[in-house]
Structures are given as structure tokens and as C-alpha cells.
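A quick write-up on the structure given underneath.
For this view, one protein chain was removed and the others were kept in their places.
Moving on to subunit A:
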């Protein structure tokens, strides 16, 4: 341990050790299961990680072994690896492994690197433990006045720049953005199954990068993650989790949040380069499911083709212009359907199916086809790509039952209806919702115009929250069962916009979220 603590701007070194008795260490290790702990220990002893996770070893010359030592130290990492392999084969408790790690093989402390690996292991074991929000990296217009800060930076809508991302450069410039009075430890890791790069940031509220600053209990809620999807101009940030007692969360939670905000503000600056500035904008998608995140904000074709539009993005469909065979229109009955039809007709002739049963069956079939048309290949129960919460604010006018026939005439008349209403009038805008909307809105201009035209109607405050393991798959099932009329169902119920927060106006989510532009 160095004798003098000098505040520096450097990041926390990965080799810095934390006392094993520290409650945070115990908490991090306790979260893991026994197999994960053993594989983690084996990984630490792997030669790639060994320099940053040196175990407590015995010198060869020094034979004076402590009789009371419950976990006598080994002589080499190889022998230790053997030890853990044998533990892997044996059955036992998790407690045993944690004891071995904290009071035996790493009794002199676990490095920050090891703690980071343990935390990331927990993330892989429990993929839904973090809540992620997707942000889009957008290029900014070069400042017209480089000296003055008064003009807010504008998003450059005509820029053709795809933001580049280089992990080491990013980390270096992120470090320079962080003030010297807090310290952070960073660790990059490649996600094991998904096309993601995960950066774990651990923030310590101390200007010193010595062991002493780590000796007191620190809060694990000051850890957060940034995920960088491959080849996609998006960043996923994990939400800070409120852990601990409610009273403690009130004070330290807010503090952790502000520390996190410091880093979040640094991210776009770290991505920027001279004469090329970027900013982060929210894309209104928050979910625990990283797979869904990659589907909606990833690098593939599916980003802006959700719901029924997914038929255009499905790469499995062969659609070569050299194919001369007439394509069967989508949703037509294929061979299996025909056979089923034949069988049914046979049954019908035999008098096994009554007229009513057939009607029900036809209705069911139609409902399934409609569901297929509206949802495409998305929102299926077992696909593992579900959002768990969708919040919507309905801003539509209260249905006017007096002009029913007008409604029935369909959307084509919408413009006509707008014109019929008395124009202008001060638009009545509510408080809380509007603040929400202002925050989310990206396309103020044209929405504004629509608002002015229809502003004077009574619009009740309706807030909808869908909650479940896979929200849109649930809605799809309801359509398939015929509970929801799939043909009259508004588009935002199919999840094609790819947002989990939004405001609905004129039956559509405001701001043209689905195009991803």
C-alpha cells in the first residue's frame, strides 16, 4: 500500500485489491451459484487473467506451514486449478467455495478486475437482471460559433456519418471527461452469446486510487453497464438499480444517480472526435431483454420493420428475381392447409362436424391469419424477444358517438374531419403528460401542426401500462383467440413501433418512432 494518497485523474487500476471481508465483496460473490463460482475461479487462474488475479500462494522454500490454516496455500496456480477442478466434480455448498476464495486462496484481497468478472458473470447468469435503455448516437451540426456556448447544439439531419466506435479510444476519452474527485474502474467484455460489447463501470466516490479508499464499504449500486451493439449506432445503458433499504436508497440512490449522470454525459463526448460531434438521444425503448434490444436497435434489417412489416426483413424468404414461378400470395393456404381442408370436408360428409362447429373453426382460422398479418413472425411466445412493460399515454379525442357514420367511413376522411372543425384556439395542454412528451418528442414540427388543428377537443387523460413476460406475444395470443379484433386493432398494439414508452395520437404513436429516423 502506498504511504501517501495523492488525488489523480487516473482511473482505478485493475490490480487494486479489496479486502475479502468487505461486505460488497461478500455480496457480489453471494449472488453467484456454485458452478458459476468455480468456473469463475478457474477463469481467474487462467494464464490470460492470472496477472490481474494473483492468488495467495506458498513459497517453495518456506516450509513452515500454519497448522491452523484451514485452506493451506498451494504452491502454484496449476495446483490450484486442479483443486478447483476437483471441487467442480464434487457436490457441495456454495458457502464452501466462497469461504475458500475469501479466507483461503484470495485472503489477501480480490482485485477490482476479479470483482468486475464476478459481476459480469452474474449478468450472464441472469440476463434479465439489468434494465436497459436504448439510446441512439446522432451526429451534431458543427458549431457555427466555436467560442460561444449559448447556441444549443443542433442535430444534423443530413449528415451521412455513421458513428465509429473503437473501445480503447472511447475509454481513453471517457476517462478525460470524468472529474478527478470520483474514481472509476472500467472493464470491457465481449458478450458470450450476443453481438455485444459490454463495458462495466464501477464508480467510487473518492479522489484517491489506493487500497485505503476501497477499505470502507462501498455501494454496489454504483456499478452500471454500457452495451455497444456491433455495427449499430446505438448504445444501451443499464438503469441504476435501487437496492437496499428504502431510507438508504433515498439518499445514496440519488447520489449514485448523479455520479452515473456524470458518466452518461461523458459518453457522447467520448464518442466524439474533433470536428465530429455526437449526442445521445433516447429511443423510448427500455427492456430487460438484450435479445429484443438487438432485434430493435441492432445491426440487422429488423430495426425499423417490426410487427407485420417483419415479412420484409425475413432473410429466410427467398425472393430472387430470377425465380419465374408465380409467388403464392402471403397468408394463402399452403399444402398442409389443403390437406387439413380435405380431411375436414371428409369429416363433414360423415356428419362429424356440425354447421356451428365449422363456423367457430373458420373464425378461429381467420383470427390466426389476421394475427399473422398484423404481427408477422414477431411476438411469438417462445422467441425470447419480449418486452416486459409498455407504457402509453392516449391523447386521442374522446370518441364522439354522434357521428358514428363518419367514423365508419374510415380513415380516409380524417383530413376532411379536421377541416370541418373550427380552426385554431389555444391548445389546452396538460401538465405532467406534456412534460413527458416534450422529453420524448423528436418530431415537433409536423406533430405541432396536427395538434393546433385538433387542440380544442376534450381529451381525457388515459394512461395504459401493459405488463408481462412478453407483452406483444400476449396481445398476439388474444388476437389469435379472437378476444381482440385483429383487423380493428391499432398499430401500436402490435409493437411494430419498437418503443416501450409513447404517446398515442390519432391512433398512432407520435413522432414516427417506427421508421427509426
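One rule holds for everything that comes next: a residue touches a chain if its C-beta (ideal position, glycine included) is under 8 Å from a C-beta of that chain, and two chains touch if they have at least 3 such contacts; residues count from 1.
The criterion applied here is as follows: contacts and distances are computed from a predicted model.
You can't see one chain of this complex, but its UniProt record names it "Cenp-O kinetochore centromere component", from the set "CDKN2A interacting protein", "GTP-binding protein", "Prefoldin subunit 5" or "Cenp-O kinetochore centromere component".
Considering A:161, A:179, A:381 or A:462, the position touching the chain not shown turns out to be A:161 (whole complex).
Looking at A:171, A:194, A:264 or A:373, the residue that reaches the missing chain in the full complex is A:373. Contacts to the hidden chain, counted on subunit A, fall at residues 156-162, 164-165, 230-234, 298-306, 308-309, 312-315, 317-327, 373-374, 410-412, 414-415, 418, 445-446, 449-450, 453, 487-491, 496, 506-508, 512, 514-517.
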